[in-house]
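One structure coming up, written as structure tokens, with questions to follow.
Yeah, one chain of the complex is gone here, protein chain that is, but the others are all in their spots.
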Amino acid sequence: MAPLTRPRRPRRESGIWRWVILLIAGVYFILPLATAQRFAGFSSFSSVFTQPGFGAALWLSAQLAIATTLITLAIMVPTTIYVHLRLPRLRRLLEGITILPIVFPPIVLILGVLQAAPPWLKSSQWLLGLEYVILAMPFAYRAIDAGLRAIDLKTLTEAASSLGAGWATTLWRVLLPNLGTALMSATILIVALVLGEFTMASLDLFVTFPVWIVQFDQLNAQMSVGASLFALYVTWVILMAITLAGTRQARRTGRGEVSLFTVTTSNTTVGES
Amino acid sequence: MTETTTVAAPGPVPGPGARPLPAARRRPSGRLRAAAPYAGVAPFAVYVVLGLVIPMIEVIRGAFQAPASGALTTSNVSTAVHGAYLSGFENSLLLSLICSVIPGILGFLIAYAIFTAKRASLLRQVVITMSGVFANFGGVPLAFLFVSSLGSSGLLTGWLSALGLNIYNMGFTLYTMSGVAVVYMYFQVPLMVLVILPALEGLRPSWREAAENLGARSWQYWRHVGGPVLAPSFLGCVLLLFGSAMSAYATAEALTSGTIALTSIQIGSFLNGNVLAGQENVGKALGVGMVVIIAVVMVLYALLQRRAAKWLR
Partner (left out) sequence: MEDILRATKAIVAAGAAIGAVLLAAGCSSSSSTASGSGSGSGSGSSSVSWATVTSAQAGGGMSALVAEAKKEGQLNVITLPSNWANYGNIMKAFTAKYGIKITDANPEGSSQDEINAINSEKGTSRAPDVVDVGTSFAVSGASEGLWAPYEVSTWSDIPASAKDASGDYYADYGGLVAIGYDSSKVKVAPTSFKSLLNPIYKNEIGINGNPTQAGAAFAAVYAAAIANGGSLSNIAPGVSYFKQLHQAGNFVPVTASASTVESGQTPILIWWDYLLASEVQAQDKNFKVVIPSDGTYAGYYDQAISKTAPDPAAARLWEEFLYSQEGQNLFLAGPARPIELPSLQAAGTVNKTALAALPAVPSNVSTTLPTTSQLSAAQTIVSQQWPSVTS
């Protein structure tokens, strides 16, 4: 069999029903949006954009998003890989721990943290970033876990180490490139979370982007709806920029599906996971 | 044998350019060696303790304290399991179940529909980024979106009536559990799309081709190959959706103004409201209740996973 350089698209066209599903989904998601946009009109956008504080709030949210993403991935990726490889019995425990932040209402978490945090940390915006990592954990873990189950983790790491790679090289040059989709999903979820999180930021009295947007609720109805839609579009643009940068990076450095993995692919048999 | 990994089979012989194998490391002795594997999760553990466990302890403590005096009491907990609060737990459980399984399936279908597209294709990127945006969209703006389109005087309702389909006469309303569930799909389905997509990479197209070559029909493929491979991830993602539905409250609050008892809304009333003062500890007791529910769900989930694993064999 010819060596595969990319997973080929399934020959049989799931063609028609794929478009049917996407069409129905598209209608469900876009129609309410269009209705609200129709109500709000487009003139509100320029007034939102030029309101004082837009840049500062967006910048604060961007900083928090970057910091949260880096810290969350830096903690979750090695930990999840480690547990999958070395401590598989802890997997359930890890799942349980990472589901907790999502079940605890954010307001409860932030109140607890504010009670326990030292004053110097409380006056800094980074307390918020650290707490966002906790909020992001469930989503990051789930995406990374799904990605890890999809690759043949054991074989990859063994192959890498037998070729002489240290732990860090294995992670950086072998595993991460194969976790591309998982990392992308996780990043998108985390950035969108930070750009949309309101409760904790407002309780901590910091003016992040979503907190800043809420001020428009006080103005007329069209402005207030227009402002929330504006926030939605801004978030989407930022996420698109991230994905475009990510795929361009992958294409440029040649990191993608080409890796040790493909050498072993032709040796796997049906049903092995 | 080196300390780095346990190698089941010898790999290919390193070529001339490969780095030399790392020297064997000295083994730490006795108990330290038994604990050594756990060192890898130390950073995570420290973070979780600081950011999650300590606030949790505060909350659990508060749940058993009388608000003014700080004395130990079970009155908060007994309030939290009776009357409107018991209905709240029941409704939250039902709503979360519906709003995790159904969006789980729908999200999976959508993810499958796009995963077959090229990695860098515009369709995939647009769907992924829009999923990210919608997964975090909620609260008052989302309620407005649906009220203005599917409300009693909404745009879509009007169109459907013009076509002869008056959904409100047929008994549909946005302000009941089913209506709220329809709105919840808006952020639950995209969430599912994003978290299940990495798992789909585990479905090798070669398996599909091989199955077809062996004469398998589509459902047989799913029954014997696709299903078992994806089941653990699928269940895990549905669990995540369950938790997300349980804790969502701003949207349901904006839609129903508390006319449906939901635990998350009730917690909000105690901890974040303008009416009930000085009763935060009942809110904390409700929060503890949520954790208990999730713990029970986790047990069921673990049992389900074990079943699914048997399927794999």
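Order of writing sets the labels: A and B. Residues in every chain begin at 1.
Everything that follows uses one rule, which is that a residue touches a chain if its C-beta (ideal position, glycine included) is under 8 Å from a C-beta of that chain, and two chains touch if they have at least 3 such contacts.
Predicted model only: the values in this text are computed from it and were never measured.
Trainee: Let's see if you follow the contact definition: name the visible chains touching the chain that is missing.
Mentor: Output: missing chain touches A, B.
Trainee: Could you tell me which of A:L111, A:L128, A:L163 or A:M240 touches the chain that is not displayed?
Mentor: A:L111
Trainee: Looking at B:V101, B:L214 or B:L276, which residue reaches the missing chain?
Mentor: Counting the whole complex, the residue in contact with the absent chain is B:L276.
Trainee: Using the definition of touch stated at the top, determine which of A:Q37, A:Q51 or A:T169 touches the missing chain.
Mentor: A:T169
Trainee: In the full complex, which residues of chain A touch the absent chain?
Mentor: Chain A touches the missing chain through residues 39, 71, 74-75, 78, 111, 114-123, 166, 168-169, 171-173, 202-205, 211, 214-215, 217-218, 220-222, 224-225.
Trainee: Just the residue numbers, please: which parts of chain B touch the chain that's not shown?
Mentor: 42-43, 46-47, 49-50, 54, 68, 83-84, 87-88, 140, 143-144, 147-148, 151-154, 174-176, 253-261, 265-266, 268-269, 271-278, 280
Methods note: only the chains that are shown with their structure count from here on.
Trainee: Using the average of all C-alpha atoms in each chain as its centre, how far is it in Å between chain A and chain B?
Mentor: Computed from C-alpha means, the inter-chain centre distance equals 14 Å.
Trainee: In the complex, go through chain A and note every residue touching chain B.
Mentor: 4, 7-12, 14, 17-19, 21-22, 25, 28-29, 31-33, 35-36, 38-39, 75-76, 78-79, 82-83, 86-87, 90, 92, 95-97, 99-105, 107-109, 111-113, 115-116, 130-131, 133-134, 138-139, 142-147, 149-151, 157-159, 161-167, 179-182, 184-185, 188-189, 191-193, 195-199, 217, 225, 228-229, 232, 235-236, 239-240, 242-244, 247, 250-251, 256, 265, 268, 270-271, 273
Trainee: Which part of chain B faces chain A closely enough to touch in the complex?
Mentor: The touching residues are 4-5, 7-12, 14, 18-22, 37-38, 40-41, 43-44, 47-48, 51-52, 54-59, 106, 109-110, 112-114, 116-120, 123, 125-137, 139-141, 144-146, 148-150, 154-156, 185-186, 189, 191, 194-212, 225, 229, 232-233, 236-237, 239-240, 243-244, 246-247, 249, 264, 267-268, 271-272, 283-284, 287, 290-291, 294-295, 298, 302, 312.
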